[in-house]
Structure formats: C-alpha cells, structure tokens
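Working notes, beginning with the structure itself.
All protein chains of the complex are present and in place, except for one that has been dropped.
Moving on to subunit A:
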Amino acid sequence: MPAPIRLRELIRTIRTARTQAEEREMIQKECAAIRSSFREEDNTYRCRNVAKLLYMHMLGYPAHFGQLECLKLIASQKFTDKRIGYLGAMLLLDERQDVHLLMTNCIKNDLNHSTQYVQGLALCTLGCMGSSEMCRDLAGEVEKLLKTSNSYLRKKAALCAVHVIRKVPELMEMFLPATKNLLSEKNHGVLHTSVVLLTEMCERSPDMLSHFRKLVPQLVRILKNLIMSGYSPEHDVSGISDPFLQVRILRLLRILGKGDDDSSEAMNDILAQVATNTETSKNVGNAILYETVLTIMDIKSESGLRVLAINILGRFLLNNDKNIRYVALTSLLKTVQTDHNAVQRHRSTIVDCLKDLDVSIKRRAMELSFALVNGNNIRGMMKELLYFLDSCDPDFKADCASGIFLAAEKYAPSKRWHIDTIMRVLTTAGSYVRDDSVPNLIQLITNSVEMHAYTVQRLYKALLDDISQQPLVQVASWCIGEYGDLLVSGQCEEEEPIQVSEDEVLDVLEGLLVSNLSTPVTRGYSLTAIMKLSTRFSSLNRIKKVVSIYGSSIDVELQQRAVEYNALFKKYDHMRPALLERMPIMEKTATNGPSETVQTNGETDSTILDTKHLPSISQPASQANDLLDLLGGNDVVPIIQTTVPTKPASAGGELLDLLGDLSLTGGPTPTPASSVPMSQPPFLLDGLTSQPLFNDIAAVIPPMTAYNKNGLIIEFTFERSNPNPNIAVITIHATNSTEADMTEFVFQAAVPKTFQLQLLSPSSNVVPAFNQGSVTQVIRVLNPQKQQLRMRIKLTYTHKGSPVQDLAEVNNFPPQSWQ
C-alpha cells in the first residue's frame, strides 16, 4: 500500500477543485483511504492521516471516525504524534461523548512527563476542553503544577486551574494554598495568569473575595512599577509596559474595591495616576484608560475621581476612532443612572453621535439620549430625536418612536406640544410605531379635553395626505369617530379651523374601508367611527347605508360589527345615543396597555379601553371574595363600579350582553357576541347569540319583593331565557321611600354552589328619594340542576351622610323561576 499523501499535498489538491462537487469527491476518496489506513492500525502514518482529517474537518466535512485515532496519537511516545493528537482531541472530541474520558489517563501521565512541552500540551488540552469529570480527576495534578518553580508550567497551570474552577466550582478551595505567593513572581506570564485566576476566584466566591482583599496593596505596587519603570522591550506595546497585565490588574482591583471603602481608598492614587499619565494616542493606551474608567465608576471612589472618569469618557466621544466612541457611549450608558449630572454635561456630544454613520454607535447614542432627557432639555432633545427618527434605519424606528412617546409623556411642557410631537411621530414613522401605542395615544388624546378639536383636525389633515401608516390611521379614525362634530363645526382654537363637511369626512372614512392599504383592524376602527358619527352628524341615511352594506362583508369581523350596528339602528335605536356617547376620561392603569385581556377577538382598542375604563371587569373571581364570605361558595359576581351608566333599565337584549359589562357610556366598539368576557363560564352565555334573548317571551312568572327595610324596597321581576331554560333572568328594582336619596348604592348577590350567577351593571347608583325613580339591575342565574333558588344579598349605600350596610336572605322565589 503506497504511503498516504502528505498533508500539504492534499491541501494543494483540494484547492484545485473548481466546484463543490469536485471537492466533495476528492474528500470522499481521501477519507476512504484514511479509513482503511486506520483499520490497518498503521502507526507510521497515523499522525499524517489525522492531520489531513483535521483539515477536512475545517472545510466542514465529518471527521468523527478520527476520534479514537487522536487518542492513540496522544498515547504515543512521539512528540509529533502527541502534538497532533492533542490538537485533534481539542477539535474533534466533545465532552458530550463518553469517548473523551479515555483521554484522562493519558493526560495524567503527560502532566507528569519529563518534558515540559509535553506537560504543556496536556495542560493546554485540559484547560481548553476538559470536561467536569476530567477536571475532577486531574485537579490534583494541576494543583501540584501550580506550585512548581518552573514558570513555563506555572503560568499554564494557573489558567488550567481557571478552567477547572469554571467547570467544577466546588474545587476552588483546593487551589487556595497554591495562590499564596503567586503575586511575588517576577515572570509576567505567571503574574498575568495568576491575576486571572484570582479574578475568577473572587468573582465566584464572596469568601475568597474578602480573603484576597489584602492583596490590594501588592497589586497597587505591581501596577505602579509597570507605569513607572522604564522601557522594557520584552513587554512593551507602543510605549506602554505590558498593557495586558495592567488591564487585568485594574479589573481585579475593580472587583476587590467594589463596596469596600478601605480597598477603594487604597487604590485611589494609582487610579488617578493611570488616568492622567497614560498615553492616549494609540488604542493600547485607550484600552487601559477604558478599564480604569470602569474601575473608578464601580468602586467607592471620591467624587473628583469620578468626574475625572466621566471626562475621560467625554474625551473619548470626541476621538476620531469610532471604536473608542462606541466604548465611551457604552460606558456612559452604564453610568448615566448614578452620575447623571456629569453625563449631562456631555449631552451635546452625545446628540451629535446620533448622526454617526455607524449603526452600533447610533443605537447607543439613541439609548443614551433617551436616558438624558429631562424636563429642562425636553424641547431641544426632542427636536434632535425627531430629526433622528426621520432619518434613521427602519430597525431603529420602533424603539425610537417608543422612546419618544415615553419621554413626551413624562416631560411634555404642554398638551399642545405633546400632541404635536405624537403627530410628528405618527406621520414620519407611523408604520413602525408599536401596536400598543395606539391605545396609549387614544387615551392620551381623550384626556386632553381642550385639545380635542385641534387633535382631530390635525389627524384629519394627516389622513388626507397618507393612509398607509396603520397606527396613524387607526388613531385618526378613532378620533374622527369621537370628535367628528368638532371637526365639522370648525371649532379649533389652536390653529386655523378647516372647513370640512360631513360628507367629506364620511368620504375619508369610507375610503379607509375600501382601501387595499387598510388592515382588517383598521377597517374595524373606521366602521365603528362611521357608526359613532351617526349620533354626531346628521347624514344618518348615508351612515345607515354604509353599515348595511358591510353586513355582508367577507371579513367576519366587519360583518359582525355591521350586523350589530344595523340592529342598533333597527331595534335599539333608543339606546344608540347613549351607547355612542363621548368617552369619559380614562384612568390610567399601566403605561403599556392592558394587563388583563378580556376579549378574545384581538380587538386591542376595546380591550384596552374597556380595561382602563373598568378595571374590575375582567377579574370576577377576585371580586367574588366579598361575596364568598357570605355563602362560602364559589360564586362569580362581577361588581362593576364605574361611572354612571346610562343603560336603560330593561332586561338586556343581546346587544347589552355583548357590551355586557363594558363601557356603558358610549363604548366605541361593542364586542361581537362570540367574545363576551372570557371570565364568565361559557354556558351562561349560551343563550347570548346574535338573536335577541327575550323575544316577546311573556313573563309569566310573578314578581316578588326581595327586600323591604328602612325605606328601601327591592323587587325582583323574572324572565326565563328562551334558548336556555336553565337561565333565569332577574331584574331588580330598588326604590327609596325615604326623604333622602340613597347614594353610592351597590347591590351584591351570592347564590349556592350549584348555581352560577352573573350580575350586570346597574342603571345607576343613586336611589332617589320619595320613590321618584328606581335603580334597576339585571341578574342572570344559571340553575342546571333545577334546584330551589336561594340568594343572599348585600346592600351598601350612603343615606343622609352615613354609610349603611345590610345583608339579607332571599328565599321566597316563585317556583316558576327555577323549576
């Protein structure tokens, strides 16, 4: 069998391949040859073959069949073999495979070899890819070598120990004695690796950290010698003596000085010295300065030193070298929280970095700019940031827009400025704005009452220009729906009011419905907006026509809305004005949208608005705890405590159920039937489909008086649900015969475990005196087992200035209500 070809020969051959296929062919041929050579247990050429295999492995071809051969090479006595064998082990062997453990014994032997270069190979391999098992087995050997006087081996043993500790932290203790006089070495290699070892130990163990604090003076001395000593050719880099060692010592000092006054004090001088004396013309000097700054900022340094550090960073920002600028921005970002004022001084330089060509620098400058925005500089900063938003890459736009919104929210000098800023963001980066910004903005706009006219006008004008940016379009259509009346009446104070007719507005909204650019969500917004305008505009016919057209839309969402709005026009017209009323001021629950989701249909707007409107709505379980003590049951009674609803007192039609417990003062988007509040058990809502629930079902069940005390009378009237006979719908009527109103009236009810209860919103929470009116509320009770209905009720109200609370049991339900 001819000798296998030499490595270089193979490399040359493979490089002549013109195509990937040709290369693959050559490789396969050679692999076959190598494989047969391995099978023949050829000692002579094993080294050469494995080397070739390693080359092919680097090209991306599988080489696992060479693993065992590497082990054989390691076991060989020839240095050549060992060198390639260990290299192969590091490249091919994986600690996941058990085969690597076979190496352990060889390494152990080689760690005790007579030749230091063999020992070195073993240490290197163990220190690069040693698994936890190997480390456990060989830690003792490493520890021994750590104490040797041979500096070549000592430095390698130190780094090997670092790896052992990383893999098996429990072994750290073992190396402690050997560290005793590591720092008294003269050899820079040993010094450097010792510092690395000490750093590793201090980072992992607070005990070690306290133990090694006493080394601070020694470290300071070594650093001082490095700086003060003259030119040392062996360790010089661009005029600086052993920068690698300096940086490592500075890093260890940082760890030792953190949180410790004495240590920090001991290093103050040397840090100041390094900071002022280091040559800054080359990268090397700046690397040391960078590490120094990091150390100063982390330890308990005196303020003068901290200012010095920040100024260094400030100078870095002006450096031509972009790497230095990058590093400065990163560091400033870390320190901006703690040394805010000092960083503020460099604000203009930071803002200039927004215009840098480098993406990483721009991003950091942007983050830092946001961190520096405050009430004083908001106007100037915002100008720069908006300009940046205009011109930056698309990847940045989302983050930048969010940042701008946050900053504007916190520091807006005036409402008009705030709205203008939002408008600017929406028009320049409208498609990159995050989805949750839309509801946030809507809330903001709603709460800026005096700016409504101005806002809707500006949004309308923006729509005329461009309808492609969905978040902008969504906010705009919502506003037009809400404040369309202000728009056509030309009431704007802030700027010249525009003349626009109802038809023009409807044209725009209808345009959104048909446009290809509009997403389904946007279409939903605009349909609802059109509907809302039915109470604000006079062109009712047009609106009715649009709504009815979409009743047969392919888009299920739109279809459902249109059908319901149609129903609103037809059967429930008396409710329309109340339902579509102006939205009240919303409470802010969280900055970033809702924490609870109620709707399942992805209607972000209604979800969020409703949640903010009615914080209690979606968590009936938690609200039940009041009633739980009453009956000890697990009844679900949502308690709606919101603004006075103007919902009619009659038993709810399906539309009411859909709006259910939502905003009752003109919710912008009634939810489709399918997405009734998730928290309700589904079967309670079986009856609530698109068909009206109580369709002329004569109520044959006699009413009853449930409560009569202190002038408060509560009557129950009953209806049985048509589709689902297990549901009884009770309407309570509360009247007050006393001479004073009962205010803050809240009715709560609980039923035994076998029942399920749903309480809808009351018509009001004031029961007027002298029976002048009543409060009504609908209760739905599910009674699948047809058991006798029992109920416990709790009443709370304020009468003549004092709070009243009462509990009562209601047992006299007419049989027809539950049988």
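Just so we're on the same page, contacts are C-beta pairs under 8 Å (C-beta built on N, C-alpha and C of every residue); 3 or more make two chains touch, one makes a residue touch a chain; residues count from 1.
We take it that contacts and distances are computed from a predicted model.
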Given the options "GATOR2 complex protein WDR24", "Trafficking protein particle complex subunit", "AP complex subunit sigma" or "Transcription initiation factor IIA subunit 2", say which is the protein name UniProt records for the missing chain. "AP complex subunit sigma"
Identified contact with the non-displayed chain, of A:Gln344, A:Ser360 or A:Thr796: A:Ser360
By the document's definition of touch, the residue of A:Glu234, A:Asp465, A:Glu496 or A:Glu739 touching the omitted chain is A:Glu234
Answer key for A:Leu182, A:Leu245 or A:Val778 versus the chain not shown reads A:Leu245
Which of these, A:Arg8, A:Lys383, A:Lys570 or A:Lys786, touches the one chain of the complex that we don't see? A:Arg8
Pick out the residues on subunit A that sit against the missing chain. 6-8, 11-12, 15, 44-45, 47-48, 51, 54-55, 58-60, 78-80, 83-84, 87, 90, 94-96, 115, 117, 120, 123-124, 127-129, 131, 152, 155-156, 159-160, 162-163, 166, 188-189, 192-193, 196, 234-235, 237, 242-245, 247, 251, 283-284, 286-288, 290-291, 294, 322-327, 357-361
